[in-house]
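Only one protein chain is missing from this complex, and each of the others stays in its spot.
Labels A, B and C are assigned to the chains in the order they are written; within every chain, residues are numbered from 1.
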Amino acid sequence: MKILTCPLNGPRNISEFVYGGEVKDMPDPNTCSDKAWADYVFYHDNLIQIVKEWWLHAPSGYWFIAERHTASDEIIKTYDPSEIYNTRIEFSTQQEERA
Amino acid sequence: MKPSQRLNEPMGLLIDRNKPVQFKFENQLVSGYAGDSIASALIANQSWLMSRSFKYHRPRGPLTMAGQDANTLIQLGGEPNVLADRQNISQDIQVRGQNYNGSLENDKDAVLGYFGRFMPVGFYYRSFFKPLGAWKKWEGVIRDKAGLGVLDLNFKPEYYDKKYLFADLVVVGSGPAGLAAALKAADAGATVILVEEQTILGGSLTYNRFDIEGKKAQTLRHELLTRVTEHPNIQVMTDAVCNAWFTDNYLPVIQGKRMYKIRAKECILASGAYEQHVVFRNNDLPGVIMCSAATRLIKHYAVKPGNKAVVLTGNDEGYYTALDLLEQGIEVAAIVDMRAQAQDPILFASVAEKGISIKQGATVYEALATKGNKHIKGVDIRQITGKGQVADTAELIDCDLLCMSAGFMPAYQILCQAGAKLSYDDAAAEFNLSGLPAHLYIAGSVNGIYSLDAVLKDGEKAASEALNSLGLSTEPVADVNCDKKVNYDWPIFSHPKGKDFVDYDEDLQAKDIVNATRLGYRDIQLVKRFSTVGMGPSQGRHSALPTARLVANATDRSVTETGVTTARPPFAPEKLAHLAGRIFDPYQRTPMHYRHLELGAKMIPAGHWQRPAYYGGAGERDKCIQLEADHVRNKVGLIDVSTLGGIELRGPDAAEFMNRIYTFGFLKQPVGKTRYAVLTNEHGVVIDDGVACRIADDHFYVTATTSGVTRVYREMTKWNAMWRLDVDILNVTSAFSAVNLAGPDSRKVLEKLAPEFDASADAFPYLAYRETNIQGIPARLLRVGFVGELGYEIHVPAQYGEALWDLIMQAGKAFQIKPFGVETQRLLRLEKGHIIVSQDTDGMSHPGELSLGWAVNRKKPFFVGCRSVDIMMAKPMKRKLVGFRLPADSAKPEEGHLVIEQGEVTGNITSCEYSPAVKAIIGMAFAGIEQSEPGSKIGIRVDGKMLQAEVVSLPFYDPKNSRQEL
Amino acid sequence: MNMSDTQPSLKRSLLYRTTTGEHYKQQDGGMLVAQFSANDAEQAKRCGLLDLSVARRTGLRGKNAPSVLSEHLPGMANTSVIQANFAEQLSTGEWVLRLGKTEYWVLSSLTGTNASLDALDQAASQTADCYPLYCQSSHAWFVLTGDYISEVMAKLCAVDLNERVFPVGKIAQTSVARVNAIVVKQTYQGIPAFSILSDSSSAEYLWLAILDAMQEFNGQAIGADVLTV
Partner (left out) sequence: MPFSLLKYGLNKDYPFEKHADLPAPCELKPSYDVVIVGAGGHGVATAYYLAKYHGITNVAVLEKGYLGGGNTARNTAVIRSNYLTNEGVKFYSESVKLFQQLSNEFDFNIMYSERGQLTLAHTDAAVRGFRQRAEINKHFGGRTELIDPQQIKELVPCLNMNPADMPILAGLWHMDGATARHDAVAWGYAKGATQRGVELHQLTEVTDIDVENGKVVGVKTNRGNIKCGCVVQAIAGHSSLLAAKAGFKLPISTFPLQAMVTQPVKPFLNPLVSSPSLHCYVQQTSRGELVFGGGSDPYPLYNSRSTLDLKESLLANAVELFPFMANMRLMRQWAGLTDMTSDYSPIMGLSPVDNYYLDAGWGTWGFKSTPIVGQTMAQLVASGGQVPDLIKPFAMDRFDSFAQVNEMGATAASH
């Protein structure tokens, strides 16, 4: 079984973890086109490459990010999400623009 | 059965002559010794026939004596497909042959062998289906012939378990290569696990002859074993099969009734090589065996494999075998060497000296059989005239044993599972392995190294590589070379009459392989799938090499280009019992669980929990539910809702966070109030709901559905890993135990329970949240109305759950309190028109379809799924969840029945019950949008008949909600 | 005798029906098995299991958790920083577990009054950016003792818990018999032990699974007294 190294708990069997999907940027839900939103919700690159993904270490409830190759399954690195998400995210109201 | 004949000591490494054991084979008593395999005991009694082959029901006996072939699959009591050459005997076991019709000796289906030519490769694709419908008849006939052993359907599983092990290094295989590797690594300080499939250590050292005198193996083995068994760093596992390689050196090892899962930093595969058979007519007769099988019989079991032997070889090993046979008093009628000359002239000379007739450049063209193909009785020997070609003149020799060795195939399976590549070396006529992943090494004959000194060096070399990787050494690693050639390049002699088996498991002959390519199945993978070569229980250990050669030859490709088919786990067949082990199926219990049982509840699963459906016998469902419902409507009832999910949100951003997660607005939710909370996913589909309590400005307690809470909690924490709001999110599901105390008398019960608490309507109004202390138990109280009566959800720390239940039941006695179950609750909430997410919703339901628009706040900037909800709600709606009713005496629709409009399916029933309060059948259903207004009719098909139900507005019961707000 | 016959308190381990013994005692407002049999001391050294679920523990997390801890837990005063996934026994007897960046659990010493834990809870609930956890109710607390503890755990858990790599004070947050658990290596009265803290709702399941794994080593339930006297 694959070993995944949790930044908090160290190397563990991958069965201790829950896959949380790609790390992807949400378009501004209030201003983007329907197509751009559908793209965000349903479509995936799904290519053979190194991807950034969310992983949860279930026993400790800790989310982190892993960079993994989608064909070799090699895990390049793992780190705390704060390395990418380091500022508070805000949503603005744009009532007028919404039909 | 004939009397047992055994050789003298020191032959018989594995048996204990002081411990006789008796068992039954085909109802006949057989005697052997402790340590005997079933096969060795049978052969000691000169009983070679053990089973019948898959297709032609040919008599079969051992081939390898090492569990590498499928010729000895027998039935052990109720257990099918047991390897007779791997399974040790024990007192009184009952053994039978397999796959025969009548008796093992006289198998009526053996006649199939004579019809072989009517059954060319893939014949079943070409027949049995004309005219249309014919196949239905033939299918049954063919199926009846399928399979090998017979399963005992009443067998009760035994105690099997699993264990994890950890080591710096695992060495698989304890031949000279493995022993040398383990010792070197252990000496350097690595912790080593040495895994050996056989019951003793030593591998080929236990049966193979490495020198003319026949002393070397024993001396070396003794020396290595002494060091290994005394070494504190080496843990030895024998009778233990490493059954696969999984990513990151995760190795399942099966030993006894346990599967070990070893995680090793480094791994050395020293798994040896399989001796290969020669393809000629009747090469499957009992008495035709591998050279190593003969020496195993002699040295492991002290069993004399025959009286007059012929050795057919393509390498020098056959000469050593001849010496072993001679030494034990077995006449060697001839050595038939396919090569023009032996590699080692000294060996040749010393064998010739003993007077053995050596026929060079010759082969066995056909083995001659006793009646019924039960045993070999002689061989037809011919000069080889070209690749696979022989002369017309034959020499016939009588014999009762033929030992063969066409060469060796590395035990490549586990390495290929790890991603290694096989390539064929034309000069050596053998496959090599390359391209191993990091931390996996290879040593010995699996690495194409065959001379003993080089094998030992190769083991040490692999150990150095592992030690370097462990940081325990920095020694430079030098290549090991070996020029010993062991493979003859074309040991395949097709015979016009066939029965020249390439694959014993599947009864495939040389022409079957060639014909598959001629039909157009040229790729080795297509050959496999069309002919089934390599698909039997031994998974091509012996057929892979000749098949690759035959296919390459037939399609004008190199053997490397042709390759072999993919090796997949497991290495050796593994029992499901081993894989299942102790079946860990965690379950959850609410603190009140045993109270429900005591009260006679009918329990139903809810995720990993059990919940009372209702209290009463399984046959009394409707009656129990209606009585319980009636009781809640008129008096007071109590239901355990501990399985409800609970999540706490604390911190300055708690309200902001709630506002982003749920559809409703939460910024302005007053402290001390509860609010319905709906959750959509990013697709805009409703996936969960609950009640949010605002305990303080910066503190929310929100419930979630039993099955949804884990997911909701995970989503929440993931979102906040992005949003970085100042909020602490905690799943408190198991921390709280909860009940819903409901019914007109519930306030009285509460007052009795907590006299100091002001439960009056003014002090504790509908939808309020309060905290109090119930006789020493800290409690959270939610005034909610899921079932539509005055009622209180009471949440307490789980350790007080049972006490709370007891206290309420006691306090409620005066008011005739009764427990009620989930099914009753479902009826009660249906009467109130409340949905249950996942029962009244499906994977497509957006809030609009569920009439939950009121619970969606579109003034706020964001909630998860908001944009998707907008997109969907902006489109014309096609269906809607509606309430419907039918007269009490109507047929009752069941959940899942269809709503049909003019022959088109427009929806389905999601909930439906007879309501004693409404005195009608009521329900909810998805209906086409045209039929969704109250007053419309919807057609429901029940048991093939259409009913017309009336769409009504919700709720069904107490439309003004006055009862819950009392 | 079964504890359900004697259980008078409101606070109950979710397991109390399953744990039996010769003597029971009050602990932190609940009952637990004080002595399983006269053989407890022997058994504990070899392979024992006990349920401390009613015994006092608490937890807190948040940016200010470390300062609340050092201010309100007297034993913390002269304790150096604890690494994540390590535990330390304080001079006052409590075990402090650090589970995450800002998450700490405190297991009571089993002997004192636990006044310090009460004070800690009190302080935590009054401090901004410090959140009390509910591990007293959300988790069961088992202690597995004796010479075979890592062998027993190797049948249930995929993390290497051998002394060599998992010395006293180390914590693994992992899966035990497929339920999430916190495993802490400790010693009690010189006996090697693992505290296993796991979801209280599956306590009964896990207890039985551990006992099943202990069979091979003649493992048995024991009472809590062996840990303290």
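We adopt the following convention: a contact is a pair of C-beta atoms (placed from the backbone, for glycine too) under 8 Å apart; a residue touches a chain by one contact, two chains touch by 3 or more.
No experiment lies behind these values; they were computed from the predicted model shown.
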item	value
Visible contact partners (per top-of-document touch definition) of the missing chain	A, B
Listed residues B:Gln525, B:Ser760, B:Gln816 or B:Ser953, member touching the removed chain	B:Gln525
Chain not shown: contacting residue from B:Pro20, B:Gly102 or B:Gly147	B:Gly147
Where the unshown chain meets subunit A, residue by residue	1-2, 13, 15, 18-19, 34-35, 38-39, 42-48, 53, 70-73
For subunit B, the residues touching the chain missing from this view	54, 73, 78-81, 115, 117-120, 123-132, 134-136, 138-139, 142-144, 146-158, 160, 244, 246-247, 250, 252, 261, 417, 515, 518-523, 525-526, 529-530, 532, 537, 539, 566, 568-570, 573-577, 579-581, 583-585, 587, 604-605, 683-684, 838-839, 842-844, 868, 871-872, 875, 894-898, 900, 904-905, 908, 910, 941
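Operating definition for what follows: only the chains that are shown with their structure count from here on.
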item	value
Separation of mean Cα positions, subunit C and subunit A [Å, integer]	35
Shared-contact residues (touching 2 or more other chains) in subunit C	158
Contact set on subunit C toward subunit B in their complex	9-14, 17, 30, 53-54, 61-62, 129, 131, 133-139, 154-158, 160, 162, 165, 177-179, 199-206, 209, 212-213
Interface residues, subunit C side, partner subunit A - complex	84-85, 99-101, 158-159, 172-175, 180-182
Residue ranges of subunit A touching subunit B (in the complex, touch as defined)	1-3, 13, 18, 20, 29-30, 32, 34, 37-38, 41-42, 54, 56, 61, 63, 73, 81-82, 85-89, 91-95, 98-99
